[in-house]
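Below: the structure, in structure tokens.
Missing here is one protein chain; the remaining ones are kept as they sit in the complex.
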Amino acid sequence: MVRNDGRNDDELRPVRFTRGYQLHPAGSVLVEFGGTKVLCAASVTPGVPRWRKGSGSGWLTAEYAMLPSATHTRSDREAVRGKIGGRTHEISRLIGRSLRACIDLAALGENTIAIDCDVLQADGGTRTAAVTGAYVALADALTWMHASGVLAHPQTLSCQIAGVSVGVVGGKVRLDLPYEEDSRAEVDMNVVATDAGTIVEVQGTGEGATFSRATLNTMIDSALAGIHVLTRLQREALAAPYPKQLPEPKKSVKN
Amino acid sequence: MVRNDGRNDDELRPVRFTRGYQLHPAGSVLVEFGGTKVLCAASVTPGVPRWRKGSGSGWLTAEYAMLPSATHTRSDREAVRGKIGGRTHEISRLIGRSLRACIDLAALGENTIAIDCDVLQADGGTRTAAVTGAYVALADALTWMHASGVLAHPQTLSCQIAGVSVGVVGGKVRLDLPYEEDSRAEVDMNVVATDAGTIVEVQGTGEGATFSRATLNTMIDSALAGIHVLTRLQREALAAPYPKQLPEPKKSVKN
Amino acid sequence: MVRNDGRNDDELRPVRFTRGYQLHPAGSVLVEFGGTKVLCAASVTPGVPRWRKGSGSGWLTAEYAMLPSATHTRSDREAVRGKIGGRTHEISRLIGRSLRACIDLAALGENTIAIDCDVLQADGGTRTAAVTGAYVALADALTWMHASGVLAHPQTLSCQIAGVSVGVVGGKVRLDLPYEEDSRAEVDMNVVATDAGTIVEVQGTGEGATFSRATLNTMIDSALAGIHVLTRLQREALAAPYPKQLPEPKKSVKN
Amino acid sequence: MVRNDGRNDDELRPVRFTRGYQLHPAGSVLVEFGGTKVLCAASVTPGVPRWRKGSGSGWLTAEYAMLPSATHTRSDREAVRGKIGGRTHEISRLIGRSLRACIDLAALGENTIAIDCDVLQADGGTRTAAVTGAYVALADALTWMHASGVLAHPQTLSCQIAGVSVGVVGGKVRLDLPYEEDSRAEVDMNVVATDAGTIVEVQGTGEGATFSRATLNTMIDSALAGIHVLTRLQREALAAPYPKQLPEPKKSVKN
Amino acid sequence: MVRNDGRNDDELRPVRFTRGYQLHPAGSVLVEFGGTKVLCAASVTPGVPRWRKGSGSGWLTAEYAMLPSATHTRSDREAVRGKIGGRTHEISRLIGRSLRACIDLAALGENTIAIDCDVLQADGGTRTAAVTGAYVALADALTWMHASGVLAHPQTLSCQIAGVSVGVVGGKVRLDLPYEEDSRAEVDMNVVATDAGTIVEVQGTGEGATFSRATLNTMIDSALAGIHVLTRLQREALAAPYPKQLPEPKKSVKN
Partner (left out) sequence: MVRNDGRNDDELRPVRFTRGYQLHPAGSVLVEFGGTKVLCAASVTPGVPRWRKGSGSGWLTAEYAMLPSATHTRSDREAVRGKIGGRTHEISRLIGRSLRACIDLAALGENTIAIDCDVLQADGGTRTAAVTGAYVALADALTWMHASGVLAHPQTLSCQIAGVSVGVVGGKVRLDLPYEEDSRAEVDMNVVATDAGTIVEVQGTGEGATFSRATLNTMIDSALAGIHVLTRLQREALAAPYPKQLPEPKKSVKN
């Protein structure tokens, strides 16, 4: 018996990457996992945080947020409440850690790449969709950095990074949960891994329940298989040229 | 001699309304004025602010924000700074006041319509584009409210509301300024008005300069002509049916 | 038929400027528009905001606030609530923009003039009274800056700046609204202009109503006539000498 | 040898109370101790803080603040910094505690008296001037409360409350220090006491120095003598009738 | 070859539970994992958060913090900075989720158990030590709740909950990392599980590195073996009677 949306338990929702969604950032990708839509931007700014000054190395930071209108019932705006909630903090940190696993910060010089993941529409799995889309935006940003002279030499990322959710719903292990499944899942897990199948991050939680070692294994199998597909889709999306006109080469912003 | 983007001084940029952009809010419209893109959502929640409880009337509130990646150089996230800036406050209040001019709050019962205007891409005139798009989202929200039973009787808005910017650039009065013109304008004005040509809001500021009474008159003529066109485009956009499936009629959320 | 306080529709309330109200700031003026009393101070500090450092130019900033006891019913203290409200932000920005229209920032060197407008008693029109009084405090501050050696050469302001409110009350256009009229006005407008009659700022809002182009014109006529009187009163107030003992000339604080 | 301002060591500065300084609060007094000017308002609102609801008793709370322009060099606005500093907190609490010593809260019904002490000009001793002036504003507020029907029966305060600073400057015990002495004092003490000479609050601090038991005794003698004079001046100020027109008797706001 | 502190790779540090460390909370346990010392308190208060009112069920919440003096170099106090950091948020949420897995909230009535985990000294693994100690404090709190009449019937926890860290250091999987190992670990994982060996939470992160599926398996094996020991130590600690005098039975605080 299949899921409400007709998928098999180990099947991803339709995934789409729209590169060049915004004009201004060096990389800008709208990623869709079914009804989940996250706008991922990678902006480049000269300079690094205070604690890193003088190191000669760059930095990558990430911020995640949801539009108030993205959720089933409108959620409060964190800027209006005057502080970032715990969940937002956690996800922002996860995205940053995940992408720092594929980039050579030393090769960036003292420049910062700021990743912004803004959820335009939420239907489960926003954090892993964000990681997956942000990788594509980051790849575009590196292309832009070389073209504009910020990087003297072209840089490539050392591996691909993608993430997916997996959970136990009604006793079954299911991949890429939409909100309808996520809200009644007994176990909820997020996995971030590379195109080589090595793991960057595993976060699994029993929601009012505990889970066995065997279930953990099955969930991780399912997630890694899903990530294998996602990294292929990333490569296909990045096969097209940089989506906007590249800047004329000029002198580095550092000079 | 025409403007950098080929327009005449009294000509609007291409305007587009995409209704039903998001799944969840009662009304959701992506409005584009050239490169400026604002996502306008109208969400309906039962209840009203504390100071209005027991009045039997509803309320309409508005919040405006920019994505950090919307601007030429990345801007800080207000939620991270922990407070809303003065400009954001001003614009949120402007949008709320403008739309309250066309709605019969007493007919809403004790329900609140929350307008969210999130700028996805900024190229000048974001606040007036937000007002113009939010009107369309509000019209859709009223349709939804009646279909879902929140409103016992269908409500229509008493007039249309649209806004446009106008300014003096290089000594010439120009309509609907993009960022490139806005950043060097001598005078910057925003006008919100109705389809009948009556005025809801006028805000004009000399930027390091003052302006004559005659210039004020010319700017207002130009803005009102632009708003005349915008309200026609709103009507054309709203001529199509409600863009999503409407809920089955049910009992009011108030019961 | 005249107004509750006996004035004609186009008549200002009694206006009074008390220069030298406080000992410490370079300029300090208590301005009264009838029952509205605003204490306007202009303080001079060496240095400019970070984004202006190294420019060789100065800056002028403004902050507006109300004492909790200034209003009919006590209002909360913004410092206790831990944030500035939207209305306060808007007015502070208006005052700063208005006064920057008359001052040559480049001639100040890297010094900042901080304008503080604290409302001691509110009876309508506090923001425009604040602009009008702050101009006088600013003029005194320039005198002090030269006497104390902060400015090597005496500076004069390029024009006078004053503001007044105007509105539509019971269908009539009325100048300089007290609280009793302001709270029931159909249209509320604030105008800031120069002694030459050119406009710095126009802000008009229909309060639950819209207004015609013709009404707009009448309101602006009335406001400009009121500002003509106000600038005369400013000149009369400034005809007396600097109200405190001036410092002995000394070396610039920049050295 | 006398002090810089010609006073003897045990002499107060000229003290002045201006009752009815503001129109709106039930009590409003400008108190001056030499160059120190504090505007003290007592506002009455129905209701009490949450933790006191249902007690049948009232409450008295106090807030102290300084205008940015009140000090020798402009001080930052706490509302802009987004929090109240430690010194402000301490003084607000001191004023509230001091005045609660003379009022029968049970007789107020569930009403709150909010004391606001805003320093218009600072020249030493602002906190004790604030206590002294706020007592007079509080007495006026009680008169208003009975006249307006908030209090069914007239209430009087059980004693008078006044405060003064005293310190050791250059080895000498001196009363009522102006800023010039305060800033170089070896010991700084504030005393609040009643017209009967009993003590409400004693706060003494060695500033980079310690002081003997004998010095403590001398300082307290001097402060109590000063407070004896201050309470006489309060009585003289309150001998005149209530400074504004009292409301017509009406039904209690509690009904 | 053994570790710097002489342990084998799969060996825990000495673990100690001191029950009844504080007088006031219903449960209070100082837990030590080697040099890591966390004070875990379980306090009982009547009432539940707003969103749970009327449900008839209770709630359990948790807050984690570090003393500034707990770390190698002093860390800033979050109360002074005015906000909780992302890491603190994450850990507080982890502790709450973990302990809610063993408690029947419905049986608590509308009472809240607040868990406070304050790190007195940090030497790696503070969050998992906190979970492990908080379980013991929670067990004591349930005993207290029955004795004091808050719970009409004695409640037991449905399982034991304990946590431990595990990581890869110099290519080796090691259990229960002290700071010296944690700061140079290639992979850092925290596992929370029950005495039955089922999993509540898994959080694993490559720190600038990724890890294989095989390494994940080894880490989880090691963590579950460690948790098996920890739950035995919890049982031994709880074998002694409640460490303070229990209250005399009385009527429920709900009445």
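The first chain written gets the first letter, and so on, giving A, B, C, D and E; residue counts start at 1 in each chain.
In the analysis below, a contact is a pair of C-beta atoms (placed from the backbone, for glycine too) under 8 Å apart; a residue touches a chain by one contact, two chains touch by 3 or more.
Keep in mind the model is a prediction, meaning the values are calculated, not measured.
Participant: Using the touch definition up top, pick the residue from D:6, D:171, D:208 or D:241 that touches the left-out chain.
Facilitator: For the chain that is not drawn, the touching residue is D:208.
Participant: For the chain left off this view, which of E:43, E:57 or E:155 is in contact with it?
Facilitator: Of the listed residues, the one touching the omitted chain is E:43.
Participant: Check the options D:23, D:101 or D:229 and report the residue that touches the missing chain.
Facilitator: D:101
Participant: Quick one: say which of D:7, D:83, D:146 or D:228 touches the chain that got left out.
Facilitator: Answer from the full complex: D:83 touches the omitted chain.
Participant: Across the whole complex, list the residues on subunit D that are touched by the chain not included here.
Facilitator: Per the touch rule, subunit D residues meeting the hidden chain are 83-87, 89-90, 92-93, 97, 100-101, 159, 189, 193-194, 196-206, 208-213, 216-217, 220, 224.
Participant: Would you write out the residues of subunit E that touch the absent chain, in ascending order?
Facilitator: 22-25, 28, 35, 39, 41, 43, 45, 63, 65, 67-74, 77-80, 82-84, 88, 114, 116, 118, 120-121, 123
Here is the rule we use: only the chains that are shown with their structure count from here on.
Participant: As a quick test, compute the distance in whole Å between the mean CA positions of subunit B and subunit E.
Facilitator: About 50 Å separates the centre of subunit B from that of subunit E.
Participant: When the centre of a chain is set as the mean of its C-alpha atoms, what distance in Å lies between subunit A and subunit D?
Facilitator: About 59 Å, centre to centre.
Participant: Name the residues of subunit E that each touch 2 or more other chains.
Facilitator: In subunit E, the residues touching two or more other chains are 83.
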